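With one protein chain held back, the other chains of the complex are shown just where they sit.
What follows is chain A.
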Amino acid sequence: MTALLTISRVGPMMSLQDEGRYGFRARGVSTSGAMDRDAHAIANALVGNDPHAAAIEFALTGGAFTADRDTLIAVTGGSCQVEIAGKPVPTWESHSLKAGETLTVGALRGAVWGYLAISGGITIPKMLGSRSTHLRTAVGGLNGKALSPGDILPLGEPGKLAPRTLGTPYLRGHGPIAVIPGPQDDYFDADAWKTFLRQPYRTTTSRDRMAMVLDGPALKAFKGHDIVSDATVVGSIQVPGSGNPIVLTADGQTTGGYPKIATVASFDLARLAQLPAGQQFLFRAIPADLAEEQAIHAEDRLAAVIADLKS
């Protein structure tokens, strides 16, 4: 019999996500996957799963869950109140959840996207090679939808149910968010660039898994705000006529008709996505070649954290 996880309470935009859906952007299918890839991978590793297994992503606040079999659980992404059978347990480490016990996950503090991984992973059928949910087009996930109370999820076979902690702390960078100029960097003159790189921008509540609309000094594209639609990527910073930059995130559409002033460096995208609404920050421009080096370092650091879990 397959072990089952029952959801009795949910926060907004709670969905199933894995490492994402690759190979279909040319067919109009977004990559999706966790908004904070590292936090998702660490949650999985803490419960003995493959880092790419499907886990539950939640926005701002978690929910309540029970499993019909003994499991291990871990919550990452930020800090929040987590309780098992009424007893508080820390985030960023795994804990035993006995069959029938209730797990509650509260509101994130200082973060936006949280992850709940369960040993064995969530084993709903894959669609186009992935279990990730793309909410707008109803691709993947549980019937393509956000999770809701009463949903029951199948769990895979778990490994050893031994709780684990981080041997090496997982630390994020700080300071300005790194961007690589382009592809339409030449749509913006020197003044627009000065504004973009020296004035602070703010995250807003206009955000979901698809995009984040930023607030700050308007950016004017002197060549106009319409281009012949071309490909976007995860991290593209589009500038529509309003002048407010829009950062495309995991569920971002695959093509677009707004000029893209820059692309957020892959290693800084989750840090931006995790900034609570209203937070100010600065952008800094780095060359693509340097960004590649730093992206590889970030991957190596994550691998080291995962390799150094303690049980």
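As a convention for this text, a residue touches a chain if its C-beta (ideal position, glycine included) is under 8 Å from a C-beta of that chain, and two chains touch if they have at least 3 such contacts; residues count from 1.
Convention: contacts and distances are computed from a predicted model.
A.B. asks: For the chain not present in this complex, what protein name does its UniProt entry give, out of "Pyrroloquinoline quinone biosynthesis protein D", "Quinol:cytochrome C oxidoreductase", "Monovalent cation/H+ antiporter subunit D family protein" or "KipI family sensor histidine kinase inhibitor"?
C.D. replies: For the chain not displayed, UniProt's protein name is "KipI family sensor histidine kinase inhibitor".
A.B. asks: Which residue among A:99, A:162, A:218 or A:288 touches the omitted chain?
C.D. replies: From the options A:99, A:162, A:218 or A:288, the contact with the absent chain belongs to A:288.
A.B. asks: Among A:1, A:171 or A:228, which residue is in touch with the absent chain?
C.D. replies: A:228
A.B. asks: In the full complex, which residues of chain A touch the absent chain?
C.D. replies: 22-29, 127-128, 136-139, 180-190, 192-193, 197, 222-223, 227-231, 233, 235-236, 253-256, 260, 262-267, 285-292, 294-296, 299
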